[in-house]
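Note that one protein chain is taken out, while the other chains of the complex remain in position.
Coming up: subunit A.
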Amino acid sequence: MTTASPSTTGPAALAGPAAAGEATPTGRGGSAGRRRRVREAVTAYAFTAPAVLLFAAFGLYSLGYGLALSGATWNGFSPHWTWVGLDNYLDLLYRDPVYAPIVRSAAWHTLAVMIAVPLLVVAISFPLAVLLNSARRLRTLMRTVYFLPFVTSGIAVYLAWQYVLQPNGAVNALLRACGLGTLAQPQGFLGNPDTALPTVIVVMVWTAVPVGTLLYLTGLQSLDPCMLEAAALDGAGWWRTNRSVVWPLLRPITAATVLLNLREALQGFQTFLVMTGGEGAPGGHTDVLGLASYRLAFLEQLQPTLGLASALGWLLFAVAVLLALLNLRALRSTA
């Protein structure tokens, strides 16, 4: 199988060598050649134009609008914005005695999610992928079963989790039936301030493990079997082979899995919105930055807080870019 080099992709390549300024094979050149080059270039740009237009309409415009909004106060309805410069950022970070404590609390919760979710996803996905890869029987069935949480993810699943985690829900009933009543939560797993956030983290991990496992499986199947055979010939057992050969070779996949889950942990809020409500019940103990941003935009009873929501979004964006850069650096050093 051949692989395309970067130079064989992109508009210039689509337009062919003529568009890249090379002499035509026929060597005719002249006005006919120029017309053909122009036609082909126009065709190439015509095909890329829709994507560019869509990005301009929904990407650049939204980015610019959001950036401008982060420097204003507005409730989404009044005809005029009130410009406040960087006040929204400063209010969120430390200055406003109403919003800054909420953002601080949400930031700690978000940090906990950002640490726990990627770590747990990797800790579960990698061994699961190794086991699934080595399964001889019912391999397809097992892969399907482990991938189900991803296929069925969505609002309905989060609602279902909410019901089974209630005080009289299935999880408590199961624990009591198994003689583990001391682990049951009388207030429900989402009602106890000490268990609410860990419980949502578990649900997020449950949702993310299938993709992590799939990525690791792909990596495992692309490994050169010679390396594994060499390790076996050198006397490495199953544990040593996976720890010292497979795990280091799959480090780029680990980095990608961690980055994907960091992004979701940083910006995602839908799990929290559905399972614990817009205020991060109980009593704000599951409030995270993504949820706070959504709440400032849509749940502040028409107060002019859309600018605060946008500013918080940009702060999250800055953190996401920082994490991406760190991840890129880590990948380069690994390479």
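Criterion: contacts are C-beta pairs under 8 Å (C-beta built on N, C-alpha and C of every residue); 3 or more make two chains touch, one makes a residue touch a chain; residues count from 1.
Everything that follows uses one rule, which is that contacts and distances are computed from a predicted model.
Engineer: Among "ABC transmembrane type-1 domain-containing protein", "Extracellular solute-binding protein", "Ligase-associated DNA damage response endonuclease PdeM" or "Carbon-monoxide dehydrogenase medium subunit", go ahead and choose the protein name stored in UniProt for the chain not displayed.
Structural biologist: The record for the missing subunit names the protein "Extracellular solute-binding protein".
Engineer: Of the residues A:I115, A:A230, A:L302 or A:V321, I need the one that contacts the missing chain.
Structural biologist: Counting the whole complex, the residue in contact with the absent chain is A:L302.
Engineer: Among A:G33, A:G66, A:P149 or A:P167, which one is in touch with the chain left out?
Structural biologist: Result: among the candidates, A:P167 touches the missing chain.
Engineer: Determine and list the subunit A residues touching the chain excluded from the picture.
Structural biologist: Touch set of subunit A with respect to the missing chain: 39, 42-43, 46-47, 49-50, 53-54, 57, 73, 75-79, 97-98, 102, 166-168, 186-188, 190-191, 193, 196, 276-279, 281-284, 298-304.
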